[in-house]
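What you see is the complex with one protein chain gone and the rest in place.
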Amino acid sequence: MTKRDESADGDVGSTVVGQVNGLEVPRYAGLSTFARLPRLEDVERYDVAVVGIPFDSGVTYRPGARFGPAHIRQSSRLLRPYNPSLDANPFGAQQVVDAGDLVANPFDIVQAVGEIEQGASSLIAGGQRLVSLGGDHTVTLPLLRAMNHAHGPVALVHFDAHLDTWPSYFGAAYTHGTPFRRASEEGLFVPGSSAHVGIRGSLYDRTDLVDDKGMGFQIFSCVDIDKVGIDVTIERLREHIGDRPTYISIDIDVLDPAFAPATGTPESAGLSSRELFRLIRGFAGAQLVGADIVEVAPAYDHAEITGIAAANLAYEFLSLFAL
Amino acid sequence: MTKRDESADGDVGSTVVGQVNGLEVPRYAGLSTFARLPRLEDVERYDVAVVGIPFDSGVTYRPGARFGPAHIRQSSRLLRPYNPSLDANPFGAQQVVDAGDLVANPFDIVQAVGEIEQGASSLIAGGQRLVSLGGDHTVTLPLLRAMNHAHGPVALVHFDAHLDTWPSYFGAAYTHGTPFRRASEEGLFVPGSSAHVGIRGSLYDRTDLVDDKGMGFQIFSCVDIDKVGIDVTIERLREHIGDRPTYISIDIDVLDPAFAPATGTPESAGLSSRELFRLIRGFAGAQLVGADIVEVAPAYDHAEITGIAAANLAYEFLSLFAL
Amino acid sequence: MTKRDESADGDVGSTVVGQVNGLEVPRYAGLSTFARLPRLEDVERYDVAVVGIPFDSGVTYRPGARFGPAHIRQSSRLLRPYNPSLDANPFGAQQVVDAGDLVANPFDIVQAVGEIEQGASSLIAGGQRLVSLGGDHTVTLPLLRAMNHAHGPVALVHFDAHLDTWPSYFGAAYTHGTPFRRASEEGLFVPGSSAHVGIRGSLYDRTDLVDDKGMGFQIFSCVDIDKVGIDVTIERLREHIGDRPTYISIDIDVLDPAFAPATGTPESAGLSSRELFRLIRGFAGAQLVGADIVEVAPAYDHAEITGIAAANLAYEFLSLFAL
Amino acid sequence: MTKRDESADGDVGSTVVGQVNGLEVPRYAGLSTFARLPRLEDVERYDVAVVGIPFDSGVTYRPGARFGPAHIRQSSRLLRPYNPSLDANPFGAQQVVDAGDLVANPFDIVQAVGEIEQGASSLIAGGQRLVSLGGDHTVTLPLLRAMNHAHGPVALVHFDAHLDTWPSYFGAAYTHGTPFRRASEEGLFVPGSSAHVGIRGSLYDRTDLVDDKGMGFQIFSCVDIDKVGIDVTIERLREHIGDRPTYISIDIDVLDPAFAPATGTPESAGLSSRELFRLIRGFAGAQLVGADIVEVAPAYDHAEITGIAAANLAYEFLSLFAL
Amino acid sequence: MTKRDESADGDVGSTVVGQVNGLEVPRYAGLSTFARLPRLEDVERYDVAVVGIPFDSGVTYRPGARFGPAHIRQSSRLLRPYNPSLDANPFGAQQVVDAGDLVANPFDIVQAVGEIEQGASSLIAGGQRLVSLGGDHTVTLPLLRAMNHAHGPVALVHFDAHLDTWPSYFGAAYTHGTPFRRASEEGLFVPGSSAHVGIRGSLYDRTDLVDDKGMGFQIFSCVDIDKVGIDVTIERLREHIGDRPTYISIDIDVLDPAFAPATGTPESAGLSSRELFRLIRGFAGAQLVGADIVEVAPAYDHAEITGIAAANLAYEFLSLFAL
Partner (left out) sequence: MTKRDESADGDVGSTVVGQVNGLEVPRYAGLSTFARLPRLEDVERYDVAVVGIPFDSGVTYRPGARFGPAHIRQSSRLLRPYNPSLDANPFGAQQVVDAGDLVANPFDIVQAVGEIEQGASSLIAGGQRLVSLGGDHTVTLPLLRAMNHAHGPVALVHFDAHLDTWPSYFGAAYTHGTPFRRASEEGLFVPGSSAHVGIRGSLYDRTDLVDDKGMGFQIFSCVDIDKVGIDVTIERLREHIGDRPTYISIDIDVLDPAFAPATGTPESAGLSSRELFRLIRGFAGAQLVGADIVEVAPAYDHAEITGIAAANLAYEFLSLFAL
């Protein structure tokens, strides 16, 4: 049968079921669970769930992020057990599972948002942590709601080319351009401790920035990062969030289109993948309670470069959890 | 300025404004109107409008047909004035215009369906004919409503791999899988004179066929076409519709994926493009009142082969109108 | 949890677990088992197993078929429960499962061949039928061995552009060009009842044909099919195999590269997908004991057209089993 | 060193140097000469030359055929020594060489046409036959001139979607749309014995057909072929050319875009590759003096499907020469 | 009808017609004018024209830039009214129009160069500014001539991997490798105030650098930029041009192929998009009189990443004009 890594889980004293062993089953073989981890129904308990949210009815330009979870899973086959950049064993120090995909109605955004909130809440009801794979950015609103049920308002660190704090779009309150406006109205994040990172590109109006500031976000734009560098940016972000429970949401379009072509609203002049990974690793030691990676639209990918970036970002989050 | 073909329009005695002249402006140059025809606002009157309907919120699998109209326009630059297979001058015998795109709310299908019905009705209010470029198959319902306002129930000839007569999907009445169920309920087509052509692939249940028959459709499946050939199929289709006002809807997935990779729910073992063009040309002399080509999802196209097929199908419809 | 179709299985009087229900879980959601069927370990018993064999160390030109099983699974999400062309319920009339992938050593072909033989034998040890997804054509030799353990020599019907009866290649006995030479030597098929279908393209020497005939194969080349047509070809194939236990092996390159670009040794002027599906459906009523579809190399696919063809061919085999 | 096939050449009593041996050097290895044949400078004499003409300054829409020769060579690696469909040994019965590429000035069409005429004339000066790989269709005019120096006016059989008998384009006499008008003016083909095959798509005007007829061409359009079938078309073509010296020019766009996406002016509803190969093989026994395959624009190819079709067409010509 | 942004134009006291409003018409809908701006013929006056120059007969390697303008327009749909990096309202502070494409004879470079000079001159005859979208780099020579008619010799800042100061190529004086040699001979730029930025890659000879220096260019190569950084480079460039009327020409191959795969002569080790945007924004306050972006060859693009970079560069130029 399937040959999996097993190891003692220090936290709970029980055995952890790890990846299918890459030395016994070639990495291109077997079903496409995330990082070849066990499914939720294959283990008795878990510490961290990776869940897909195949929903893209909130997009305003290129659709297709509904295929994101399947694509990121397929692109995660090369992930191995040890992360040297953080000196972490993400699959050995904790039980990680692939929880499959949440069902979200593609024709009723309001219902979908409710389904996602309920599904995510259920997955973390026992104190587990969650890494969600979108889907479009609409999904972050219900994820933040679920986080709030468990942890109260979070320090929200949002990596994106765009602010995503529009009031509404074509009469719809819930879209991929509005999650953080709604989150602000619902008090889901701590105003003075939240941030956008990687912002760039054209806006509708100068007042977009004023509105955004009014919601309590600090902006670390690509222009800002060019001025101070990655290390100082990390330092300031860490000061900004302090030791609050922190949630990180990554819109893959924070990367330059060269590094992430497969996304719905690409903007020129973004971060390199190495810069983004440095920024994420900068959260080592923070009180991270959950994270998501959204807006991977596979029909626009080439050679899985976007999928591989997304899979590795999820792996960094799992490593941060494992520290 | 722009150099266009002009010629006497036999029907109305006035001058017709044709394409940008390919001998004076290279075919790759200039704005991408359909077949390099004038925009609606550039002429005083028109006989036929080509309109885009960039809407794909009704899809159940691969989205992206919202980019269909722009892609088909770009793929239509090689169309020339004379169609030898029908001995027709589609741009000289009638005033054809590119009416741009209808606006359809991507977040509210019911509203979108209303907007499309109203937009299409307005375009044919003066007795004009209409060729619509989708968009997903949801758009055919409001198009049929608009046709009914002008012509009453039509003989409906539907080219598709799928029946598109599902009752509903995820609670939604208006999707790309349900337009002809709704059209049946609303009496938009003549039951005994309507048909599906090119049907193939797996179904949910054997009763799908029973239900469909109950709505008054005759099925000319790919298996049927293999048995009797294209010529007999044409003959039977023409007998079937008689001299009733006829509307043709082409889901591009009626073509085999080799001929039309860029579509949302591809099915193996479909028609070749030559077979489809023969079938369409078989409607010469029929009372064609309108037509649409839907489900072109450009993110999945290669070298514009799907876009070129769709553009040429529109050209055949314009030629049928011109006879 | 996952919502699946269930229905009474007439053959065994027990309940059959079918696909994840497409009306409750969108088709793009959930793990990529074949046709969204249960995994082998999720059910108590099964009648038919679909298994992947990700092995391509036997190829002579373009490698990459090791990714075939994952790609075909992802391309099988649109398959629905009822097959109208054969009036069959492949997932309701029998318990079909996805048995995952067999492990085959990529660096030791002889060992890999043994692993595949053992894995396949084990899957059919209880009288079950098997549809295998390659992998390159090397895998058919161990599959035939497994079939022989269960059924004795089979009538072998081999769809391919190539004969695959070379003696050896670069000193290797087991490659994707040699399986049927080895099978002949081992007496795995019934000489007078076996056939190649769809042969075309250049050969090493005229004697290749003589050798092949000596092994007891009849060739139905593309040239032959052009002469007599698909219906007569089916008739002759059926006479040829009679009521013997029959095994069908499809090298996807039997299709023209337009229909199956994603393969290792493409040859011009092949079958269309509609022709191939007609040929396969022509085996309705035959004593089919197993089948495989090989040589899908996804790195060369576009818009999943090859993957979709392969997934649908597997579906036709499952339908033939269900009759 | 390089291991090549050698065999006795019946025609001349000398040894023929054939392909690099595929059983000793893998087909993906070694420099990309056509079919892994020797270069012209590697042998002492030759019967047939395959030459590339990387020139595309005559195109009116998509450029890129300048990369055609390199692409077709790379796509020709799978060609083997024996052609069963014609029972021919194209590389054993005659000395075939890859003569490299002719140099043609990309910025001066008139000079380029002269260079091509001179280069081709030189290659056939000793009575050799020639297969040319384009390049755009402009190159056929100088090739016909070279043929005329050697053979006088030829029966010209032209496979194409387009007539290519325009008078001029943007003031230029030599373009890819005008070669056969010029050839007519120069008396390079026998009027009553020449033909276009596969014609389809839109024209500038009905008079295009009248003009073309005036030059002495007979048209076998795709519509005609649908009516009478391939076999009758072959019969009529053979009657038409009789036993005159015959030149065949294939614009790859005679194939449907599904079979040949990589071309400059694609037209829907074309021939399948199997139909085209049957038509070409129908010239067995004709007095073929030369042939070309043009308009392969690799930037638009996928998985080399167009390149492979072109390479195999060249192989069929070499086989016809070898009969 | 089309719903557009309108705003008071401070400069001239009249109303400015802006983009189609993205909150009323989805960004994927409507004809593809640049940034969904009005066409020249839709407004009464304009301050800045964006014009396409679909011409690529001057290329020496990969052709296809003739499709550049259409591709960049389609890639410009996401541009919004406010540019935060320059605090500019490019579509509100001035009337910007899409002037369509200039006609340039593809078969006669000399004539084409004349047509472009005349077309550009005509567009700026009333003191307007111009952003041109190529087309290959040949087009910059006639653009510089037009600039000189209006402004006299300019400080020329040329972003490119290549010098483009070859004397001639295959006897042609006007090619994409020679525009700045010709411009030097014609005195179109101010020698001591002009520069190449981003130079890298192999040259024909060391004397290429000597020749180039002799024409009065200063080179800021990629190696130089690595040494001093972007900020110092900007400083030096600004000192270099001073307050002279300045023209910027961007060959998109100044970007690394990862950021701009769709170009004709790609060179490794180029600028990142973020570096290039910083450099361009460094011209805020300079006397910019015109700019062009050339050498976008869409057949080689993926997911529009090159097109989006080019569209955003044009947007930065429009923003610089608006300051």
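The chains carry the letters A, B, C, D and E, assigned in the order they are written, with residues numbered from 1 in each.
FYI, contacts are C-beta pairs under 8 Å (C-beta built on N, C-alpha and C of every residue); 3 or more make two chains touch, one makes a residue touch a chain.
Since we're looking at a predicted model, the values are computed, not measured.
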Problem set entry | Which displayed chains the hidden chain touches across the whole complex | A, C, D, E
Seminar exercise, completed: Checked against the full complex, the residue among E:106, E:257, E:290 or E:307 that touches the missing chain is E:257
For this session: Check each of A:241, A:309 or A:322 against the chain that is not shown and name the one that touches it.
Result: A:309
Seminar exercise, completed: Full-complex touch with the removed chain, picking from E:55, E:300 or E:315, is E:300
Seminar exercise, completed: Checked against the full complex, the residue among C:91, C:166 or C:300 that touches the missing chain is C:300
For this session: Determine and list the chain A residues touching the chain excluded from the picture.
Result: 22-23, 26-28, 77-85, 87, 89, 230, 256, 258-259, 272-274, 276-278, 302-305, 308-309, 312-313, 315
Seminar exercise, completed: Hidden partner sits against chain D at residues 2, 24-26, 28-33, 39, 41, 52, 54, 66-67, 69-70, 73-74, 98, 100-101, 103, 106
Seminar exercise, completed: Contacts from chain C to the absent chain lie at residues 56-58, 60, 62-64, 66-67, 105-109, 111, 169-172, 175, 299-300
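Simple rule for what comes next: only the chains that are shown with their structure count from here on.
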Problem set entry | Number of steps on the shortest touching-chain route linking chain B and chain E | 1
Exercise. Looking at where chain C touches chain D, is over half of the residue numbers used by both copies, so same, or under half, so different?
Worked result: different
Exercise. Which whole number of Å gives the spacing of the CA centres of chain D and chain E?
Worked result: 41
For this session: List the centre-to-centre spacing of chain B and chain C in whole Å, with centres computed as mean CA coordinates.
Result: 37
Seminar exercise, completed: Two or more other chains are touched by the chain E residues 26, 28, 66-67, 106
Exercise. Using the touch rule from the top of the page, what pairs of chains touch, sorted by label?
Worked result: A-B, A-C, A-E, B-C, B-D, B-E, C-D, D-E
